[in-house]
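Part of the complex only, each chain left as placed.
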Amino acid sequence: MSHALAPHRELGLTDSEYEGIVERLGREPNALELAVFSLMWSEHCGYKHSKKLLGQLPTEGPWVLMGPGENAGAVDVGDGLAVAFKVESHNHPSAVEPFQGAATGVGGILRDVFAVGARPIAVLDSLRFGELDSRRSRFLFDWVVKGIGHYGNSIGVPTVGGEVYFEGPYEHNCLVNAMCVGLAPRERLIRSAAAGVGNRVVLLGARTGRDGIGGASVLASAELSDEDASKRPSVQIGDPFEESKLLECCLELLQRGTLASLQDLGAAGLSSSSSEMASKGEVGIDIDVSRVPLREAGMEPFEIMISESQERMLCVVEPERLAELTEVCGRWEVRATEIGTVTDTRRLRVFDGDDEVGDMPVEALVDDCPLYDLEPAEPPEPVYPDPPRRLGDDAQAAETLLALLGSPNVASKRFAFEQYDSIVGSRTLRRPAAADAAVLSLDHDGGSGAIAVSIDCNGRRVACDPYAGAAEAVLECAANLACVGAEPLGLTNCLNFGNPEKPHVAWQLQLAVAGLRDACLALGVPVVGGNVSLYNEGAEGPIYPTPVVGMVGKLPDPETVPGLAFADEGHAIALAGRFAPSLEGSELEKLRGRLARGLPRLDVHAVADSLVGLRAVVRAGGLATVHDVSDGGLACALAECCIAGGIGARVDLAALGGGEAAAFGEGPGGVVIAGPREAVESVEGAVVIGRVGGDSLELAGLLSVPVSELAAAHEGAIPSVVS
Amino acid sequence: MLIRPKEGILDPQGQAVEQALRALGFEGVGHVHVGRLVELDVDDPSRVPEMCERLLANPLIEDYEVVLLEEAAVS
Amino acid sequence: MRFGVIRFPGSCDEIDALLACRRFADAELLWHKDRSLGGVDAVVVPGGFSYGDYLRAGAIARFSPVMESVAGFAREGGPVLGICNGFQVLCEAGLLPGALLPNASLRFVCRQVDLVVESADSPFTRACEPGDVLSVPVKHMTGRYHAPDLPDEQVVLRYAPGHNPNGSQDDIAGVCSAERNVMGLMPHPEHAVDALTGSADGGRLFESLAMVPA
């Protein structure tokens, strides 16, 4: 071979990893085996740099039905129902081809959820791009949104929420994380462990092509650079129609109990799905690649084993139920091909017809991936440049408020969420921008009450302070849930970080995981699943550390759920919760061109406790308006309540100490509430700060701006630059 | 400009049309591919390939072909 | 009174339509490959992306076996309601005049809009008065209605001024056939049958249909 590098290095394996493979096989691997090992031992599949850290996260709770390790986590929501959910990244494919990258990201996370037997009922998206003055960022944002909409809208799963931030460090490495929430009768959840020696392994769905060959290892673990065209993957094209048939077909097979186990094909394709099924079931699997239906002629066995063609699932079925499987698949027009058998060898053996072309111990592939210790070190110098300065220190308060509302991080994301079908399925009780969390009814599914879902993370604050910023992401999710009266049941996360072999990235990762852990412990919320995406770096360094958090909660009575809009003239407005606002790390500081090092000390227990109180108040049903204080501080939160309600408010912040920090400072735990005076005053610890009415937002002594002007800034900012 | 899905790239539209044609009883149909057709008048045809590269076609997943029609041929 | 809701591969809103119908009468799903309509009294062709909508919205679904029966049912005067993709299918099948083109914005749009009832003289709007305003969501990519010679009497619903989400000609949101027993609309009345989801106004269409003597 005329490779510049030894083939294993070309595939991203170190020399010592290669020796480990030789040792486990007792011989040199052939090309197919090397390809399979390189993928299974990649960061993406093997969690080489993150597994040890993830062990710190709390994963248990009385209502947890499936924890980390399955395709998706699942919690019990009562009435015999389970909610399964997971968030996953598709960052690099989206940077290469934003429309298809985002679309297939959604397709992939949907499969993870129906792989556990749950019907997908909601998608949320968490996106990061460079600043919108960059043409490339506008292009990526525009097409990523189209791609997410395309897949979700076409398959009939509503996209009910999400978040988007625009920050310089994402310019060369956008983030596209998608979360899916699914619902199933509890007893229908299925695990992916292959079972029953002699059972058949059947491939369902699309034909296999040369999609994403080399994707998982080369694509997900090398830093993107424009020069290196040889690493350009072949782009995967999503086919939501194929997936919609596959989804209905799999759910029917599960309902009939036809399958012994089910697994989606994601990164590393057949290699990883078959070896993981075998590993969990403590069995072996024989696969005959010559039986795999191909889309392209002349594919080699190794290509078939690692292809990442979309819209495929792998299942195990007893031989006597094959006919039933064929019948159901026929009705849904889903291709089903028997490609292998469950064995007792605990080896993954690959055949091409009668020829054996690969033979690997399952344990070596799945469990023996070398794990590395991080070598964290706090960076002596700031890691990130200051953001561009956009606002002078001497700006008047009104100008500041309008600048904040028009800052793309704070501005309305209507441009994005109107391109998503947020209501298909008839469960959506609170759509995007109607409340802090999306609310989904369980009524048609035989459940009582509703679930609430939210996804959050402010990467810039994590960059300022990885521990506090990550804890805040969890608290922010919990606050969003509390605003609609929901109690958190479980959490999923996607750790988007730079190169963990760099000490300062390792330091960010370590502190962020500690922050996640402590906030989860304070709230009593278990982590039931997640995903890790490392090596997110561009030429100018790593992205902001971005531990995206998705949370699912339950609320008893949808009738009591308030919105975030101010409702009626004369309603009293109060600030509730434990709020200690500070300008450190705030959006205002960003506009002023500053990035803090360190955030104020955070008392996660105090914030967690205050959310319990808020939840109880919301559930009691007296409040008309509840909105948590987030990016842009209290003034922006009040403005958002005004804009949503089309009504003004008169507020005096003197009771909060007044000044800039009270108006524009940020921090977890603050919540704006409004309603009839008695209802508002009955909330423990709430400080009445004003009343709803008029056509302007007035902050005594600071500013008075017509609601129409606030709305123009907030609604107009993104469309004016993107469309 | 004729813009087509690159060889080997999944073409769900083409598949759907092929199946639909079969279902309608059209036999002997194969290799159906659906692409895009962009037509324009241009003063300087030498710049058309650049237009394709930069905007009209997505070089990662599409190939393009430029067909020039003389002034007269354009109705 | 019994509704039949068609299910094509790629339909998305068939369960939503079924649930909406069931608020007012019995309802069942009809499979695209079955020719029988099972004796239903009204047919709903629901929203979604039938057969992936890969060629033109609705172009492939119109050839499914069940659509032959729907055409026959319509010829005999049976009420047929096409919602969103269902509207596109009925246009492609020639059961309704006109065609639906990509939104002028070239983007998918999901938003609540106001509709004005233009005619209460149809099996679908008889529970309304002309001039009634209904709050109903739209969500589509291909909803720009185009029918050059459409007689005004066949316009059943219009988008209220300023609410046209897609550039439809004359703000047309819903039309009926010359015989008035087939109706198509881009907005989704089945997603406006419960005040908890934002509006119950869309229920008026199903209520109207349920008033038809069985």
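A few points about this structure:
By letter and in written order, the chains are A, B and C; residue numbering begins at 1 in each of them.
To be clear about the criterion, a contact is a pair of C-beta atoms (placed from the backbone, for glycine too) under 8 Å apart; a residue touches a chain by one contact, two chains touch by 3 or more.
None of the values given here were measured: they were computed from a predicted structure.
Only one copy of each distinct protein chain is displayed, but the complete assembly has the stoichiometry A x1, B x2, C x1.
The criterion applied here is as follows: only the chains that are shown with their structure count from here on.
Between the interfaces A-B and A-C, more contacting C-beta pairs are found at A-C.
Remark: chain B and chain C have CA centroids separated by 33 Å (rounded to whole angstrom).
Distance from the chain A centre to the chain C centre is 35 Å, each centre being the mean of its Cα atoms. For chain A, residues touching at least two other chains, in rising order: 239, 241-242.
Residue positions of chain B with contacts to 2 or more other chains are 12, 16. Put simply, chain B touches chain C in their complex at residues 12-13, 15-17, 20, 23-24, 34.
Residue ranges of chain C in contact with chain A, taken from their complex: 9-13, 15-16, 19-20, 47-49, 51-54, 105, 107-111, 137, 139, 141, 188, 190-191, 194, 196-198. Of all residues in chain C, those touching chain B in their complex are 51-52, 54-55, 59-60, 63.
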